[in-house]
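Following: one structure in structure tokens, then a few remarks.
Every protein chain but one is kept in place in this view of the complex.
We call the chains A and B, going by the order they appear; numbering starts again at 1 in every chain.
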Amino acid sequence: MEFTIDEIALLLDGSVEGDGSKKINRLDKIQEGKDGSVGFLSNLKYEKHLYDTDCSAIIVSADFKPQKPFKTTLIRVEDPYSGFTKLLETYAKMVKPEISGIEEPNFFHQSSSIGSNCYRGAFSYVGKNCSIGENVKIYPQVYIGDEVTIGNNCTFYPGVKIYGGTVIGNDCEVHAGSILGSDGFGFAPQADGSYKNVPQLGNVVLEDRVSIGANTTIDCATMGSTYISKGVKIDNQVQIAHNVRLGEHTVIASQAGISGSTTVGKNCVFAGKAGIVGHIQIADNTTVGANTGIVKSITEPGKTFFGYIGFEIKAFLKSYSIFRKLPLLDNKLRELEKKL
Amino acid sequence: MEFTIDEIALLLDGSVEGDGSKKINRLDKIQEGKDGSVGFLSNLKYEKHLYDTDCSAIIVSADFKPQKPFKTTLIRVEDPYSGFTKLLETYAKMVKPEISGIEEPNFFHQSSSIGSNCYRGAFSYVGKNCSIGENVKIYPQVYIGDEVTIGNNCTFYPGVKIYGGTVIGNDCEVHAGSILGSDGFGFAPQADGSYKNVPQLGNVVLEDRVSIGANTTIDCATMGSTYISKGVKIDNQVQIAHNVRLGEHTVIASQAGISGSTTVGKNCVFAGKAGIVGHIQIADNTTVGANTGIVKSITEPGKTFFGYIGFEIKAFLKSYSIFRKLPLLDNKLRELEKKL
Partner (left out) sequence: MEFTIDEIALLLDGSVEGDGSKKINRLDKIQEGKDGSVGFLSNLKYEKHLYDTDCSAIIVSADFKPQKPFKTTLIRVEDPYSGFTKLLETYAKMVKPEISGIEEPNFFHQSSSIGSNCYRGAFSYVGKNCSIGENVKIYPQVYIGDEVTIGNNCTFYPGVKIYGGTVIGNDCEVHAGSILGSDGFGFAPQADGSYKNVPQLGNVVLEDRVSIGANTTIDCATMGSTYISKGVKIDNQVQIAHNVRLGEHTVIASQAGISGSTTVGKNCVFAGKAGIVGHIQIADNTTVGANTGIVKSITEPGKTFFGYIGFEIKAFLKSYSIFRKLPLLDNKLRELEKKL
């Protein structure tokens, strides 16, 4: 990539403040850039870096008011983060050219169909009666079982395993090592203390624009479907159990887990290592903090929970701040007892 | 599948209350069923759904007494959950026909042997001197290293990796992406602050009827065996470290982890994200709650533990309920101090 600052401003519908003729050939963080880099300033926590950045240009907000002199060139846009993202996308298309074609050997059952402009990597496997759309990228060592339906513009990175019967919409991506459709964890206790496997007959459904990270697992439903609505974003090493339903645009960070038959609303955010018990409902716009346990249904939308057994975040932090000084409280109480 | 309600009752050794001639073609949850569905009612928490279910038939307990009128047909059996499971199994055999045969290309070392009625998927790998029983299903992209022994009726789903020297009994299943026999985490600290890898020379042993979920990891022993006894059920993304021993019919839910050289008794239950330190013993019939840490041996069988550093569950919940109102306690204490 090589653009001038003026060309970038044109792409982003922004205005240049400083020398627009300089050449840009890298995207960098504001604090890490060099001559030839373009960075951005969105979160004002990072403003101090503007005044000593080595980036040749920084994308800032149209109404940003600098507090000190600086030497870089500004590109003013409406939303600096979106602007930078757009630039990243343009750059990504140039440096990560789209892959297509068929590598041998691969296994593709004759009863299955696939659209145009697809990639099927070496050692990939597609079972019986699958229907796969256009512009789908199946990287090496991916497994797609029987009777799987996949829309257009999906990407499955190396080693993804998709069990039979899974249904996937358009514009989905699944990163390496993730598993869709493994058996739900269902066992019937027997009189002798042993367990009998309960057959898991359902499937996994992904609507459009679902992104899934690496080494995540989504179990099939016992019956019916484990259901991931459109726009859901799931990070690495997340566990979604059988019969879970996730609402639109819900985001789940790494190592979180959602137990069986729980229904999650729209636009929720689960931080890393959050854990949700089974058979509950979570209202829309709920935020669950890192390593937080949710053990009963959340009915009021828009609340934020935190804690070992999560409750309202401010209340938890207040309690935890007193937990830290419990030895002090304990001493005070002893002294009061003595006095009486 | 299409049965009449009468035929299902016959299969389950139950009795029909209502119209037994209706056709059934699906299994469903009581709250999700439609005309043509059979559901079940075991946990009476779900009883309310009986009175407005659209299922054509519901399997209930022989002694169930309805509180209100309903329109569905009842199939009365001794244990509704077991009955439904039996029905699921019958159905599963019909809709998930058994797979067998050999897909090409695959790698099977000439020094290894395998019994009859097996499946070896494309891109599966079997190393040297393996002994594999009858009716074993090796899905695509499975790796089985050298000197591995496997009994009869085992299933290895796509992408399972089994390191050399592993020993597996009969009737085991391992879901996609799980790893058996990776190196234990052993490093010898050196004087200069670096670490030296300690060779891991042991193996993993699975007795009969062990079930393992997706993307779980079980490390080999440093010496000897990491040992999983018969009937153990392990969920997705569980970590079992080197030299752990799990007793019969112990159940471990998703994202739990057991550290090195810990010995777990029989019929224990570990909930999701439970974490057990190394080098301890856990008594039989111990229950460990979700995200609970166990940091020392548990010698008395049959107890339930919960909490960040787990202790007896009722005591923990009592303490936690007071933790929630610590700001109140803190205020009270201040007021008492003022008064004195």
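One rule holds for everything that comes next: contacts are C-beta pairs under 8 Å (C-beta built on N, C-alpha and C of every residue); 3 or more make two chains touch, one makes a residue touch a chain.
This is a predicted model, so every value here is computed, not measured.
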Exercise for the section: Could you tell which one of B:Cys118, B:Cys154 or B:Ala241 touches the chain left off the display? Expected result: B:Ala241
Handout entry: Touch list for chain A against the chain that is not drawn
Key = 26-29, 32, 81-82, 85, 88-89, 91-92, 95-96, 103, 105, 121-123, 139-141, 157-159, 173, 175-177, 209, 211, 213-215, 231, 233, 235-237, 248-249, 251, 253-255, 266-267, 272-273, 290-291, 307-308, 320, 323-327, 329-330, 333, 336-337, 340
Handout entry: Residues of chain B (touch criterion as defined above) contacting the omitted chain
Key = 105, 107, 123, 125, 141, 143, 145, 159, 161, 163, 177, 179, 182-183, 185, 187-188, 193-199, 201, 215, 217, 219, 222-224, 237, 239, 241, 255, 257, 259, 273, 275, 277, 291, 293, 295, 308-309, 311, 315, 318-319, 322-323, 329, 332-333, 336, 339-340
